[in-house]
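As you look at this complex, bear in mind that one protein chain is not there, while each of the others sits in place.
The letters A and B name the chains in turn, as written, and every chain counts its residues from 1.
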Amino acid sequence: MAEKKHAAYICSGCGLGERLDIAALEAVAKKEGKMQIVRTHPFLCSEEGVAMIRADIDNEGVTHAAICACSRRAKTDAFNFPTTAIARGNLREGVIWVRPDTEEARETTQEMAEDYVRMACAEVKAMTQPAGNPNTGTNKTLLVVGGGISGMTAALEASKAGYKVVLVEKTGQLGGWAARLHRRVPTREPFKSPEDTGVADLVAQIEADPNIKVYLNATIAKTAGAPGRFKVDIAVESGPTVTADIGAIVQATGFSLYDANKLPHLGYGKSPHVVDQAGLEALAKAANGGVIKRADGKEVKSVVFVQCAGQRDASGEHLPYCSGYCCNTSIKQAIYLKDANPDVDTVVLFTDLRTPGNGEDFYRAAQNRGVIFSKGVVSEVVPSGDGLTVKFHDLILDDKNAQIVADLVVLATGVVPNSGVNIEALTAPQVEGQEAQVSEASQLGEVKPVSILNLTYRQGPDIPQLKWGFTDSHFICFPYETRRTAIYTAGPVRRPMDIAQAIEDATGAAMKAIQAMENAGLGRAAHPRSGDLSFPTARLEGCTQCKRCTVECPFGAIDEDEKRFPLFNESRCRRCGTCMGACPVRVISFENYSINTVGAQIKAVNIPDEFENKPRILILACENDAYPALDMAALNRNCYSAYVRAIPVRCLGSVNTIWITDALNSGFDGVMLMGCKHGEEYQCHFVKGSELGRYRMSKVYDTLKGMNLEPERVLDLEVAITDLHTLPKKIDEYTAKIMEIGLSPFKGF
Amino acid sequence: MARNENEVSAEAHVSEANGQRSGRRQYAFYPGCSSQKGASASNYLTSVESMCKVLDIKITEIPDWNCCGASISYAEAGELPRHVMNARNFALAEQHLPGQDIVATCAACWLGARETKERLEHSSVLLADTQEALKEAGLQIRAIPEIRHMVEVLIEDLGYEELKKPVKKPLQGMKFAGYVGCQTNRPFGIHGESFENPVYLDKLIETVGGEAVPYDQKVTCCGGALAFSEPDKAQAQIKDIIESAYDNGAEMLVTPCPLCQANTEIYQSQINKKYGTKFNMPVLYYSQLMVLAYGGTAKEAGLDGNVIRARKLEEFASK
Partner (left out) sequence: MSNANQAMAARYKNNFLKEIEEQAEMGEWVKMCMQCGVCSGSCPTHFHPGWEHPPQEIFMMIRAGKREEVLTSPSMWMCTSCYNCYVRCPRKLPITHIMHGIAEYAYRLGLAPKMQPTLHLSQTFWRNCTKTGRVNEVRLTQSLYFKDGFMAGIKKGLEMKDVALGLIKAKRLNILEALGFGHKCKDQQGIQKMLAKARELEAKRKNRQVTA
């Protein structure tokens, strides 16, 4: 390895030169930061400034550079030197933009700037520029599980983009639910009449596509490996198991209809003339455009559609959620009947008709055809004479005893996802906070006996589930993302959706899967640190085999080897650092992000002695939301205390408690942890990172007690990117609080 | 269906021919039953005539025009007879004053006529029936003229700037509540105005130097014809309107509609009896304010036609 050479570059542009004593900063970098080269430039991100750094790298052999200018989130294109380790001292957003330009503030502002120079120098010295994951797999074949609309779309889209596809369908034919429909809800202007489902066309395209290999009557027996190098065993009903080399996976396993047998009060099972939506599709398919006849062959003259049958149920007995498509489906089915015979009475009983987008045009088209829509809650459907009586509460006329007689009743029962095994219900809860959630999930009966993917991952055989059995999704920001790298779910297995949405969803998932395969091949991270070349390594000689890293990794990236040491699958890793935060013996690190890179910064901060009455508060801020929020506060010139020193972390989950105890031991007066919201409405980019981090931090209070320190010295804050106006206030309040309880007794040790 | 989405809002329909052909703005005038000598809005007519003189707007009464039927005739009239009544006016206007827009001063006349125009232009069946009925009176429709309200002529054909020019005596320091009411506002409305908070009347008040106070009953219904048939309901609404105007510091109400004017003015005494209020708020037409600001006399502005005398304006006019 080449000799290390450290340099610091200080920018005096953007007002830095006017507000700060640049010469003093240079001196700090040189003397305390021990930088071999220190240069100042009036416009460092300009072509000329960048060329200056470039020249030092090329001619002086600079390997490590501390760039003391703006936030690490700014000017990333200018300060992009792939072979050089770079640390950023945030003098602009971190100092001058959050400090008032007054004479009184000058001294503390300068102190702040000098500390950020010290920290940048310390950090860069502890870093190594990562070279990328050597343990890559370069397989670029996409596995699609499920041959419905979503699966076929994903397969075709990937093929069109030039990738090979293996499509596995458990039944004997492609098409899924859509193949059982007579027509689909319209997708084109004027959105007035049902359309052809398009299934036949998709199937024909698949069959004609040499890039796509289809396995019918087949399931996944085993999925081993990692992105770019999955080995998947495909069990074919009549034939030998096939093993395929796969780069990424799209799971499009769809849904089942909620079992109408659970709705005897709505007449299902009591009369053959109460059907679910699939039942009506079958009748319509049999009629093929002619008059629709019941099971007994009688022509249907009157129909009642019961919306939300066993859905949006608040009692806990049935599905609590809305399945999204059923309103449009009932509209479509009523139109089948009206188009075949305009004199058929069609009544849709609903509480809220949900027809988003152009569904509204379709709704109007049905009204125009004379379909009657009534707001009502059905209490009972009873056989009467040859037909049925539907008893309901008319919500507009507030008539609790309203009733309609009909030849046929159609129940809109909604969807249950085909999502495989609920792995969280299988494994014992590892984190106290999760216990309640797990038991709730199992109560809903979501534990399905059959695994879809049969992953050999330590964390379980299937994709984790989010809610109500639907598969994982970072639903707030990145809906396609699951916690299993390069495995994407698409279509109604992920959330309730209609055909149009499923097609869009599948297209997106195929694109994400392609990205993931490509990244894996290059040894780079996938979302959200896409392109990151660092990866975690463990000094196994120090490992105590405690398994915390393997258990806590939100992405199932770490298995255990036969000796129970952690076995990293770098391609599965998202580089959040939760393993590093979890490790009690601190043997896990990234080349450019480690216990040392942060620890060195903490130690570099100059702690004034207690008589100066200037506290020092450490902020460990999540780089996804909290640190950008600080930057945005700065952009808005929302000032805050000069006593804080902020260090970005990859996730609250990566925060190791040693940083906190080190900070307090070295005389910091307080520590603010800023991470994303966790729990059901989580916003953590790594899904579970902030939750795990917080759970870990709750133990810090014992440590504080041991050190005889007040519990207020550590504050855990939930910060969203939108908190730019409130965050500075919270910082100032905390500073005031620290002043109130007094400075730390650990100064000067 | 006879109604499409565009019909809810008034469309720009400034007739290019008007004014530019002859150098002077000319309109086929449809005063309506209430704006005749001795009728309930005779002072509206007086002030409109004075106003048009100042602004050089030539209004020529449609010869032998007839009643529009107003909204209230719906039950007895039925559909076709109502439209035929309006269509007769169209035919007369087109025959005698070709190329001129019809301009109405009454909100109900304007609305009734516009509605008929819209329906006839949308339904060939209705138009054919109408033609057949008109034949009985020796008339026929060739083209239906644009139907304008006087307010549209003022703000669209002239514009606020033009209206401001002749102001000699701005109504400085006087506070008015611009009461837009219903039928100049809904369903057609003045182009570009919102149904919930139209501002043209406030702008007219400000154009002549007055202050338009904000208040929350600007577009509340005065009860319309139901002031006759359901006096209690109508008077409850009128009370809300007057009360809100008072509460927000208005000295007078200003309106573009004869029925709004009459209802909000003449029932104040009854409301006072019923609710123990002490309402005595003059209710003016926008045209009266304009005449006064243009330096007209109390008589030219028709101030003698106000049941609740606008003393402040009378004094203003005499100065």
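Methods note: a residue touches a chain if its C-beta (ideal position, glycine included) is under 8 Å from a C-beta of that chain, and two chains touch if they have at least 3 such contacts.
Computed from a predicted model, the values in this text were never measured in an experiment.
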In the whole complex, of B:Q237, B:T255 or B:S287, the residue touching the missing chain would be B:Q237
Where A:A105, A:C322 or A:L353 are the choices, the one touching the absent chain is A:L353
Given A:Q173, A:T243, A:N368 or A:S384, the residue that touches the chain left out of view is A:N368
Sole touch to the unshown chain from B:C182, B:I205, B:L284 or B:A317: residue B:C182
Logged for subunit B, residues touching the omitted partner chain are 1-3, 5, 8, 33-34, 36-43, 64-67, 69-81, 83-85, 88, 125, 129-130, 132-139, 182-183, 186-187, 189, 195, 220-221, 223-226, 228-230, 232-234, 236-237, 266-267, 269-270, 304-307
Those residues of subunit A that touch the unshown chain are 353, 363-364, 367-368, 370, 372-375, 394, 396-397, 402
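Basically, only the chains that are shown with their structure count from here on.
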Here the gap between subunit A and subunit B, centre to centre from mean Cα coordinates and rounded to Å, is 61
